[in-house]
Structure formats: structure tokens, C-alpha cells
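Take this structure first; my questions come after.
The other protein chains are all here in position, but one chain of the complex has been omitted.
Chain IDs A and B follow the sequence of writing; residue 1 opens each chain.
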Amino acid sequence: MVVFEKPHALTDVPLHYCPGCTHGIVHRLVAEVIDELGIEGKTIGIAPVGCSVMAYNYFNCDMIEAAHGRAPAVATGVKRANPENIVFTYQGDGDLASIGMAETVHSAARNENITIIFINNAIYGMTGGQMAPTSLPGQITQTSPYGRDTNHCGFPIKVCEMLAQVDGAQYLERVAVNNVKNVKNAKKAIKKAFQNQVEGKGFSLVEVISTCPTNWGLTPKKALEWVDEKMIPYYPLGVYKDNTAEKEAE
Amino acid sequence: MAKLTFKTDKCKGCGLCVDVCPKKVLTLATDKINAKGHHPVEAVNEEACIACAFCATMCPDCIIKVER
Partner (left out) sequence: MADKVLMKGNEAIAEAAIIAGCRHYFGYPITPQTEIAAYMAKRMPKIGGCFLQAESEIAAINMVYGVASTGLRVMTSSSSPGISLKGEGLSYLAGADLPSLVINVQRGGPGLGGIQPSQSDYFQATKAGGHGDFRMLVLAPSSVQEMADLTVKGFELADKYRMTSMILADGTMGQMMEPVSLEYDIKPMPEKPWATTGTKMEREHNIVNSLFLQPDALEKSNLERFERYKYIEENEVMYEEYMMDDAEICIAAFGIAARVAKNAIVEARNKGIKVGMIRPITLWPFPTKAFEAAAEKAHTFISVELSMGQMLEDVKLATKCKGEYMLCSRVGGMIPSPEEVLAAIEKANGGAK
């Protein structure tokens, strides 16, 4: 009996991510959910600019590569064109919370019936480890070599907390993928975020605290620990908004 | 008995599976180098495997198949 194997929605293309980078875990969870909901044939994924720019090679569903930060706008177009399609974006912190902040907030405000998978690893990975909108206070990066000085360049943005204030947003949860328990919870959240769309329940975003061993300067194992020690205290896990239960009661 | 299958050539040798295994079934084969140039994972103690699939759960590259 097969206990575990690669989901169908994930292609056989080797992932280009660095060893130990948890992007791959999140990709697999998304693919497992697509398999379990039986929606691969009608799902359209939108890849961002950033480390996951080549996500279009890794999912077997139709894929679109968007300009930096614009994935929610592209998703809006796709969903408005074909509402029966299941449309998800997969975006990093620079893409979603910096250059694409307007697209993020307004797609939530419009309650677009889409699913956003938001990878928060507190760094710009693809360009070599610059300060991200979610880099922690004091965090050393290539462009904050003395540590992020909040007097000089401000504070990290807490996306789930912020979007919880937007009426249009229906489901917001922050999860992590740094241990087996957290991965299982992340899968549940991602599944709910897709299920919501299938049921027409509206804008769902799952923020996934992920690792960047290379640019954090840590081994893959230490990077998982750093999530517990540094990231989760600043970015507490949990459900920040869930209007979908109410909708069921209606 | 549990059976583990690895897509060895896709392994990046990150070791997350090795660390998470509760039965110490896995190790990175320091005497081997795969096509990607990494020391790939291998099972050194497969009979102890309980098919919990923790290794596959934490593998970022989805290279592990677990059967029971």
C-alpha cells in the first residue's frame, strides 16, 4: 500500500530551489490539494517573480507567469473571464507585500474568488538575499548589512493582520512548514483556501512561513529552527479571519 | 514491512528527512555523489521503518515514495 508518493498535479521537473528550501514542500502541498479536490483540469496557477518564478514548470495544471507583484491582477482577469476555473497565485513576500501590495489589498477588497498562497521567508531569495518587506527587525541581509534598522527603513508588514481589516477578505491563515505537525496544518489551511474557492466563498489567502537556508546563512536544519525561534514569535500562526463558516450557516 | 523508494538523482542532500526520521532509518551517503553533485539520502536501516512518512513530508523535492 502506498503511504506517500508524488502527487499527480506536481510535474516531474526537478525543482530549482536550493537544498532544504521549503518552497518545495509548499508546492507539493498545493499539488496534493489539487489532486484531492480533483480540480487539476480546471485549475489555472499564476506564478510570481521571485524564487518561485518558474513555478509554471512544476504544476501540471495550466500556468501563467505574471509580472512582479501583479499576480492578483492577472488572477482577477482569469477568474472574471472563466469563473468556473479555479485560480490560484503563488507569491513571495517581495512580490506580494512590496511591489504588489496594491494588487494584493485590492483583490482582497473586491473579494475576488481566488486563492493566494503567500510565501513569507523574510528575504528576497532570487536576487541574492536583500531585505524584504517582511524581514525581521535587526535581520542581516545584503541590503541591511548592519541589521534591519527600523528607524531607518521601517517595520515588517504583517500581511494576515493587515488584510484582516479588509472587509472583502474571507479567509486568512498563517501557517509554517518547519516540522511535520506544521506541514500537516499548512496542508489543511491550503485545502480550505482552495475548497473555499470551489464553493464560491471568496478571497482566501494562506501565508506560509517558509525558509531560505542559503540567504539566511543557515543549514537547512538550523533554518527550520530559526522559524520557531525568530519568525513565529513575530508572525504568530493561526487563523486571522474566517467568514466562511458564517456563510455556511446562512 | 515498509518500503522506501528514492529518486536519488533529484536528491539535494539537504538532510531534512534524515533529521526528522524517528527511527534513524536514513543517512546521507557520504561515499556517493548523485547526478546533481550531492550526497544523496539512502536507507541504512530500512527494517526499522514504520512508514510514518515524516521523511517524505519534510522532503522539499518530493523524491521519497513510502509503501507499507
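Keep this in mind: a contact is a pair of C-beta atoms (placed from the backbone, for glycine too) under 8 Å apart; a residue touches a chain by one contact, two chains touch by 3 or more.
In this text the structure is predicted, and so the values were computed from the model without any measurement.
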| item | value |
| --- | --- |
| Chains shown that the absent chain touches, full complex | A |
| Selected from A:Cys51, A:Ala75 or A:Ile116 as touching the chain missing from the view | A:Ala75 |
| Touching residue (missing chain; options A:Glu32, A:Glu103 or A:Glu207) | A:Glu103 |
| Residue in contact with the excluded chain [from A:Asn85, A:Ser98 or A:Asn178] | A:Asn85 |
| Touching residues (missing chain, whole complex) on subunit A | 11, 40-44, 46, 53-54, 56-57, 59-67, 70, 73-82, 85, 102-103, 105-106, 110 |
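Methods note: only the chains that are shown with their structure count from here on.
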| item | value |
| --- | --- |
| Chain centre separation in whole Å, for subunit B relative to subunit A (CA means) | 26 |
| In the complex with subunit A, residue positions of subunit B that touch it | 2, 10, 12-16, 19-20, 36, 38, 51, 53-54, 56-62, 64-68 |
| For the subunit A and subunit B complex, residues of the former touching the latter | 1-6, 10, 14-15, 17-25, 27-28, 179-180, 183-184, 213, 219-221, 224 |
